[in-house]
Structures are given as C-alpha cells and as structure tokens.
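Quick notes on the structure that follows.
Removed: one protein chain of the complex. Kept in place: all other protein chains.
Entry: subunit A
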Amino acid sequence: MINITGLAIGLAACVLILLYVRYEQSYDDWLPDAERVFQLQTLYEATESGGEEMNLQMSAIVAGRALEKDYPGQVENVVWVRSFSPVILQDGQASVTEDLRMVDGDLFAIFDVPFVRGSAANALPDTHSIALSESEAQRRFGDQDPVGRTLTIVDNNGPVDYRVTGVFEDWPEHSSFSADAVARFDLGAQFADREYALTGWNNQQGWNYVKLRQPADAALINERMPAWEKRNIPDDVGEGGTTNPGDFQDYRLTNIRDIHLGEAQAASVTPGNDRFTVTTFAVIAVLVLGMACVNFTNLATARSSQRAREVALRKVLGASRRQLITQFLGESLLVTAIAMLLALTATELLLPVFNGFLGSDIAVTYFGAGGILLPVIALTLVVGLAAGLYPAFYLSRFEPAQILKANKSAADAGGSGQLRNVLVVGQFAVSIGLIICTAVIYGQTVYARTSDAGYVRDGLLQIENLGYRGVDGRDQQVVEQLRRVPGVEAAARTQIAVDPGGNSVSRVYRTDSMEPIDLGQYSVETGFFDAMGMKLIAGRDFSNAIGRDDSTTPFPIEEAAERAFAERGANVIVTREATRRLGFTSPQEAVGKQLRSELTQSELGLVPITIVGVVEDARFRSLRAPLQPIMYLMRREGFGAIAVRYSGDPARTREAAETVWTRNIPQVPFDGRFADDIVREQYEQEAARSQIFAAFAILAVIIGCLGLFGLAAFTAERRTKEIGIRKVLGARTRDIVQLLVWQFTRPVIIANLIAWPAAWWLMRDWLNNFDARIDLTPVPFLLAGALALIIAVATIAVHAWRVAGTSPVRALRYE
C-alpha cells in the first residue's frame, strides 16, 4: 500500500510537471502557419557608457518596413503592433480595453485565428476597422451582434470611429501574443506630428510581426542581418561624435513558438518564462519520481526475506531464473500501472488548482498530437522496469538449498541493507535540498515585497492613466483638488512611479571629460519626494520659486524655446547611485557640481545642468533589475502618474480620489492602485513559482517519509526477535525506541551533509539573479535539517513504539 501510494504521488507530480513543461514548450503551437510567423527582435549589447545589455521583443517601426522592402521574395507580410492602449468610447462612455492592439496592417493575415463572427480574411480590410475577442464582445455588447457597431478610440490626435468587423475566439493563454481587440489604425496620420517615431531606429513602441513565405528563409535573413543593419541604419550625429545605433543593436527574426522561452524577454506582450525555470521543474519531477522508484525498490528488497522461501520453493519446483525475473518485473509493472491510474486521477483533480496558481490553461488530453497517453505508457514502462529490475535480479538470485536449510532469510546477509541506507540518504538529501530552496526562495520573495525600497510603500496611492489623450492638462486640477482631500498629506505628478512601464535614459558628461554616463532621466513636480517619502540626503528639494529648477519646454517642440533652455541650463536632483556613477566620493560633494547632458535636440548641443540635491535611491522596478542611477528634472507636464501620500482609511482615500478624478476627467477611466498591491503584483509570478516549489518540496518529503515509514515498519518487524531478546535482557521500551530512532536518524544526518552544499551552491546562483537579495544564512539550512530530522523521527517513533511495546514472550514465541 505504501508502495502504490508513494509511487502514485511521485507519478502524479511527474505527470503534472510533464504537462507543465509541455505546456511551456507548446506556446503558440496552436497557431496555424506558426512555422512561418516571426517576431523581429532588438538585442542591445552592453555599451562602455553604461548601457545595459537588453533583449527586446519590440523593434522600431522603420526596422519592419526596411525588412519588408529588402526581402520582397521572402517576406509575405509585416505588421506593426503598437503597445499603447488608448481609451475607447462606447455610446459616449469611456472605458479601457485591457489588451487593445493597434495595428498598421492586416494582422489576421499573419495570425490566422478562428473567428466566431466574420472571418480572418475580412476582419481588417482597411483602417478604422476593429475586431473583438469573444469575451470582449460579450463584455461590451452582451448577446447582441457587435458587427457593424461603432467604437470610438481616443488617440493622440483625437477621437476616431472604428467599425466592428468581426469576433474572434479568445486568444489561448499559451500564446506569446494576446488581444482583446485588434484595431487597424492609420499609422501615417497618427504619427504625423512625430516623424521620429516612424524613422528612428532607437525608438521601440511596439512589435513587428513578420510572415515569411518559407520557414527556412528566416535562417538566411538572420545570417545576413549584420550586413543589412549596416546598409539600413543611418548615423546619429550628436555632441559626443557620430554614432550608429547599429553598433550596439542587433536584429533577429524569432519564430513565434520560440518567443515564450526565448532569450529576449524585455517588453514582451505576455509574460515569458526562462528555460532555466522550466528545466528546474523538469529536474524536480525526475527527482521526485526517482524517490518514488527508490521507495519501491527499497521496500521490494526489504520484503525479499519474506519472499525468499517462495522463491526457493519455486526454484525447487523447476522455475528458471528468467521466469522468476519475468514474474517479478511483471508484478512491478502491474503495481506501477495501478499507481499510474491513481496518479492520473489525482492529476485531473489537481489540475484546476495548479492552473489557478500559474494562471495557465493546461488541459489533459490523452489522444492526438498533444496527448499524454503515449508518454504516460512510456513512463509506466520505464518506472515499472526501473523500480522492479533490481528487486527482480536480487530475489531471483537466492540459492534455494541455502534458504530452505538455514530456515532463515538470505536477505539478512549481503549488502542490500547497505544499498537501502544509501537510497534513504539520497531521498532525504533531495527532500532537505528542496526544503532549503523553498525557504530561500520564499525568503527572497518576502524580502522583495517588504524590503526598504527607498520610498515609503505604506500609505501610498498611485493614480495612473495621466498619459491618455482626453486628460488634456486637467491633471493639474486633479492634483490640486487631491491635496485638499482630508487625509491626503501630499500629492505630486511624476513620470516615474512604482513599476514603471517605460525607460528614459539620457547621456550625461562631466565638465572635464567626454566620457558619457547613462542616467535615467524622469520628470517630476515639486513635492514628489515628499509624496513618495523619499529622503533628501544632500542639498535641497526643487522649488517653484527658482526659475532654473524648471525644465519645462513647450510641446510640440518650439525651436526658440529649446534654444533658450539649452543656453540657460537646468537644476537637477540626482540619486545616490548616480553620484557614485558620476565619480563623486560622497553625495555632499556632488551638490553644486556642473554637468552637461543631452536634454534637447542634438543640433543645439549639450545643456549645462547643476546638481542641487541628492536623494536616496528608490527601487521602482523589480529587484531583478539593477538599481538605476537617476537624474530628476522638475517639469510641469509630461507625467504618467500621481503619487498620493495619505494617512487614514485607504479605501475611503481611494474613493475620494476617484470622485475627484471623474469630476475633472470623465473621458478617461480612473486607475488608482495602492503601492503595496502594485509591488505584490510585480512578484506574483515569483510567488506562484515559490509556492509550486514548496508544493513539490512537501511532496518530496511525503514520499521520503512514506519510504522511511515502510522501511521502519519492515525493519521493526524483521528485528522483532532481536528486540524481544533485548527486552528479556532488561531493555525498557524507551531504550528500544531510542535504538530504532537512532538507526534511522543517522542517514538523515548524512543526507544533510550532502544536501547543504548542493543547495547552497544552487541558491547562491539563483540569488545572484537579483540585484538586491537576502543573505544566504545558515538558518534555512539548519531549519531544513531539523525539520527533516523531526519528521523522520516522528515517522519511525510511531512504529518503534508499537514494536517495542509488545511483550517479549510473543516476540520469541514466533521465532
């Protein structure tokens, strides 16, 4: 029974992870013509001026255009998808569609997805047509037919009417792309006032999807990419000399099925995964299954003494060794098959929970291309054979004469006890290792959520959507009214907020050097640092009274104003990390220092800037990202969010803020979230993974304990006589329990010695993925060791107690 249960648990874990791994690898497989669909990705190399290595899934509009022009024989179609989701008006009501994709061509010629109403071929015949997903259509129009209805998208240039042309089936979860609605817009018209968006090679605002005529052409195009870059990418002429974006940019066509686990994960449409995580899960699955097999082998050989007579008798009656091996293997296969049935049942039951955890839509299908029937049969065979092989050979080896004459088990002699110990040690090493990993991963996740971010997370409400057209400068009123809301202590607009979507970087030069230093450059208004709870460590805060503090220049660009700004210069506040990068020995030293930076058109030269203050570093992004050195500029517009510092009831504050917002800007939906929640979401995936890790650790421990339990039961039984003798000789029950517990404690201690260094090495590597991380202390190691020990002792003690408590007379009677 222990055998089957343990094996079933191991198999269930294995099947689940198998499903998960296949699921991760099957992203976009469902897409018709997937082998011809590619994404044009941009890979940035690290630069000497401090530019980070960055692999983007996005690419410039111009890159897609150039590719289409240069490979007419190979490229069938290129469509650019914009990452910006504007507000939609439906019957005058403003709302946001989560994944609205604005495309400049017929996306459904590339993504040939199934349609519920209309068809892929006719969905995007021209600009100003829009197709909805089934759920989105349901949400917006209920059971009515949306085809022919009108939705108004409020884009940069004002409201534009779109005609609904069709409804497509919801985009499957296991896709690197997602869409609730796809709208074909007029690229030229939208970007008429922003020529650089169309021509700049350093300007990524969306994704280029490419359909090739032949899948094999991708290799050819990628091979020629360096030459193609040289031909197409023009020089940037700037103050620091002439540079070519192609020098630190590489382009690559990546097949859509390889995007999810691919190298480029920055700016992805849907969250990707890394191969390492998937491999780790696969390894854990194999380990857990291995442990279950070990249990099987262990118990089978342990029981061999009981079966020795049976074997001997069969041999005497003429069974050959091969017949016996076949018999034992058959038994083991049968047990495995039963366990597999249990495992599949368990898998089906657990899958919804698992899916809920990962936000996935893994399904069990037995037949067909993605069916698991064949792998499951293969797994059953492999496990059945692996687990049964050793016991089969071991048992069939017994010499009948010896066993029948000696009237005792041959298993008592020989090295099988040794092997069993080794296997138990191995099992516990795996369990302990997994417990340690779980503890460390959990610790890091908690740390990520709670560590000092440089700003005060409690009592911070963040209101976004400031970038939408339709706000039209009324954010100013909103902030002023927010400041008067009771309970609000401070409110300020900012370009950077918790979990920022974008990145803005400027080159800064010291007066004495032409060596550029890349600093994050963000606009904030006065009071921002107070609202965020960020500490000023040197110099002063921005002030509205000092003209040079204000870096606002008009938009759209006015030549004269830019020139005046370039001559006058600006005051800036930098972070501690920025002073370090700039080469100052202390924040105090940096205050009052002159620098120059690219803050306007390159023709106008570098703008002189002065550091007037230094603030503490703040981590707005995930802990995985390196700490960005930042230069804050005070401006009056160009913000994305409002930071609201409040005391008192959070829900009431949020409600009050929403009232203020809708009173002033009814056209744009209110999006206010608490900093705490945003950070929690930032690490949601991490948390889910750590929970799954924990689940498998628990599984491993359970399987390990089942094995130990079985072995202890068996040993106690086998040693009944010895225990009887010891009791006759004066041992108390307690002495016997001690004896047995110690016998099983030793392997657990040895397992610790193996698991500790392995887990330490693994976790050090993993923690290195984080820029800010917890220290690797001995605590999780000792805890895991103690936990394993306690569990092991508890498991055995139950047995030992029962056996030790029986009367010695009985024990000796049945000798």
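To be clear about the criterion, a contact is a pair of C-beta atoms (placed from the backbone, for glycine too) under 8 Å apart; a residue touches a chain by one contact, two chains touch by 3 or more; residues count from 1.
Following the convention adopted for this analysis, contacts and distances are computed from a predicted model.
Q: Quick one: find the hidden chain's UniProt protein name among "Sarcosine oxidase subunit gamma", "ABC transporter, ATP-binding protein", "Sensor histidine kinase inhibitor, KipI family" or "L-serine deaminase".
A: Looking only at the record, the undisplayed chain corresponds to "ABC transporter, ATP-binding protein".
Q: From the listed residues A:R483, A:R563 or A:K721, report the one that touches the chain absent from this view.
A: Hidden-chain contact among the options goes to A:K721.
Q: For a quick check of understanding: of A:R732, A:R746 or A:R802, which residue touches the chain that isn't displayed?
A: With A:R732, A:R746 or A:R802 as choices, the missing chain is touched by A:R732.
Q: For the chain not shown, which residue from A:Q144, A:N544 or A:S807 touches it across the whole complex?
A: In the full complex, the listed residue that touches the missing chain is A:S807.
Q: List the residues of subunit A that touch the chain left out of this view.
A: For subunit A, the residues touching the absent chain are 406, 408, 412, 721-722, 724-735, 807-809, 812, 815.
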